[in-house]
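Sharing a structure, written as C-alpha cells. Questions coming.
All protein chains but one are shown at their positions in the complex.
Order as written gives the chain letters A, B and C; numbering starts at 1 within each chain.
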C-alpha cells in the first residue's frame, strides 16, 4: 500500500558528477519497500512529483537510500536539500522486480547511468537469497561512475563508459557476449539501451524497469503508459510497472 | 539611486502577534536610505516583490531594520527566513519624509499598526536634529503593541489600542485633542486612519505615507497610483511617494 | 454548524467538493487513501462509445504552477465502465457523475444512452472539448451552434440531468453558456483546460507527443474565476467550478464568483488527500469570512447576486 509519508534526510552526499545520494529515514517505507519500487517525491514549487527509485534499504535502521541525477529544475531543488530537512513522498510505489526463490541461479544485472540505482537494492537482495549476481554497469565517463564498490560487495561487476575513460569502452551491450552463462536478466537505463538489450537477449527471461513522465503516480491519470506487446492496449508504468517482463511491453 | 542588493539576516525576532523584526546587513542600503523609504523584497515563488518600510538604520553597523506583519503568503514565507539567510531587495526605494532643518519644532507622529515602522526611523532622526517629538501609536490589542520603549527613547509616546487592552482605548484620532501644540505631523497607517487624521488636522502641515499594491516598485508600470488632489492626474506611490504632503493627494 | 450541503439537479451533495474528471480515474486508486463517501460527488474519467487507447507518450509536462496533459481520452469504453467501474463506486455513499465524450453527435448519444441502464450514475457531464470528426475536427466546444446541437441530442438520449463542460478556449464564454442553457443543459461545468504547448529544447520539438495539451492547475485559476463570474451574470443554471483549486480558500473564491459546487483536478496529483482536506477546512474558512453556508456564498461576489 502506498502512503503519504515524510522522509528525513539522514545524510546527503554528491557521489559523482551531478549525482546525489540521500539516506532517508522513514519506518513505513523502509519496512514495506521491495527492490524496483520507487518514491514519488514532492518538490515544493513544482506541480508534479518526481519519481526516484529505491537504491537501498536498511530495515534495521529504518532508512531508504536514493540516488538521483540533477537533470532539471526539480532534481536541482531536491539536490539543495540538506541533512535534517525532510520532504513528502508517496511510496513505496509501483511493483518491484519478481524475486524467484530457486537458489543456484545466475542473475545478470544491466544498468545504464541513472538506471543503476534500482539494480543495487535488487542485486543485494538476490545475493542474500544465495544467487550468483553479475552486474554490467554503463556510465558516460569516469566522472559519472558511482557505486562500483557497493556492487562489488555482492556481484561480479563490470564497468563500461561511453568514452572508455574508465573500465571497458563502449556500451553495456558490447560486453554481454563475454559474460558467460546466466539464467535471467534485469535491466534499467535509457530507452535505447533497453531496446538493444531486449533485442540481444530475446532467448532469455528478462525484466525491464521503465521510465515515463508521470501525473498522479498511482494509476489514476493514464499519463505514464507503455504499449503492451501484441495487443492494442497499454500498461501503466506507475502502477503495473515500473518493472515488466521484457516480452510484455513494446519498447 | 535604487540598487538590486542582497541583504543578510543578522537577527530575526517575533516582537508582537504575527509581527517580525529583522535586522539586515547591507552597506549600500544602510548608507543611502532616509526615513520613509522602503525596500522592495523578492520572495521566492512569488511573482511580485513585497514593499516593506525601513524602520531603523545603523550606519556604523551597516544594518537596516524592518518590521513586518504576516498578512498573506509572501510575508509568511519571509517570516520563515532565519538568521544567516539572505534575500534580494530593490532599494532604497521611494522618497522619504522631508526633514526640515529648523530646530525647536515640535513634531507629531501618528502611526497605526504596521504603519508604525517608518515613523520610528523618522522620529529618531528628527530627535537627533533636536526636534521635540510626540508619538501617538495605535494598535489592535495589547498583543499587537510593539516598539513602545524604542519610541520612548526619543519621543513623548502615547499608545492606544482599539479594545483598550493596553494604553488608551479607541483610535489615535481620539487623542489628538489632548496632545498640546505641535508644528507638523507625519502619519502612516491604514487608509481610514489617514483619512480621519487628515480631516481632523486640516490646519496643520502634514505628511502622509501611503500604501498601494505595486508591480515594478520603481515607477514604470503605473500600478501604484493615488489621485492627485485638485487635478485629474495621479501620483505614483512607489516613485513620487510613498510620502506625500497631506494636501497633495486625494485619499 | 456551517451547512456545506448543496442541492443540484440530480445531485444531493453533502459538500461542494468533488474530484475533476480525468484526475481521479474511476476512484479506485484514491479509495486506498480515504473513504470516497467523504466527497461531495465523484466525476469519472471520460467515457467514449468504444475503448480508446489515447495518445503516445509523453502525455504530460510540467509548467509554471500548472501542467499540460494530452492523455487522449484513454478509457475502456462505456460498456466496460458500466460493468466494472460504476459498481465499484456504487458501494460508496456518494453521487456519481459520468463524463461523456465522443467524436460525433451519435457517439455522444450512444454513451449517454448507455448510462440510462444503471441506477448508480446520477448526472452526465458532457465534455464538448473533443474535436468533431465529422465536421473536420472542429471542436464542439468553440461553436455555440454545435455545442447546442450536441447538448440537445444528449438530453434527448438521456434520462439524467446534463451538465455541459465548457472549454475556455473561446472568445465569448457567455455565448457558449447561454447556447447550452437554451439547449436544455441542467448545469454547467467550467472550465476545462486551456490549450497550451511546451517545446522540448534538446529535441527541438513539442514535448508532448500530441504537440498541444491541456493546461491545468493554479496557473489557470484567474481565467476560471473570470469566466464563471461572467457566465453567472448571464445564465440561471448552476455552475460546477474548477481550474487550479488547491485549498478551501480557493473554493470560497470560486463560490463568490458564482460556482455552486467545485471540482479539484491537478491538485490530486500533488496531494492525494487534497479533497477531504479541503472539505474539512471549508467550514473554518467560511466562518473566517462570516459566511454560514456554501449556498450563501455562491455568487456573493457577483453584482446582481450581492
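The working rule: a residue touches a chain if its C-beta (ideal position, glycine included) is under 8 Å from a C-beta of that chain, and two chains touch if they have at least 3 such contacts.
These figures come from a predicted structure and were not determined experimentally.
Novice: Kindly name the visible chains that come into contact with the excluded chain.
Specialist: Missing chain, whole complex, touching shown chains: B, C.
Novice: Which one touches the absent chain: B:49, B:69, B:124 or B:144?
Specialist: Of the listed residues, the one touching the omitted chain is B:49.
Novice: Of the residues B:79, B:216 or B:229, which one touches the chain left out of the display?
Specialist: Once the missing chain is taken into account, the touching residue is B:216.
Novice: Can you name the residues of subunit B that touch the chain not displayed here?
Specialist: Considering the whole complex, subunit B reaches the absent chain at 1-2, 4, 42, 46-49, 74, 90, 212-226, 232-234, 239.
Novice: Residue-wise, where is subunit C in contact with the chain that is not depicted?
Specialist: On the side of subunit C, residues 63-66, 68, 142-143, 169-172, 194-199, 201-202, 204-206, 211-213, 215, 217-223, 225-226, 229, 244, 249, 252-253, 256-257, 289, 300-301 touch the unshown chain.
We take it that only the chains that are shown with their structure count from here on.
Novice: Considering only mean CA positions as chain centres, point out the chain farthest from subunit A.
Specialist: B
Novice: Measuring from the mean of all protein Cα atoms shown, which chain centre lies nearest?
Specialist: It is chain C that sits nearest the middle.
Novice: With centres defined as the mean C-alpha position, give me the subunit A-subunit B separation in Å.
Specialist: Subunit A and subunit B have C-alpha centres separated by 56 Å.
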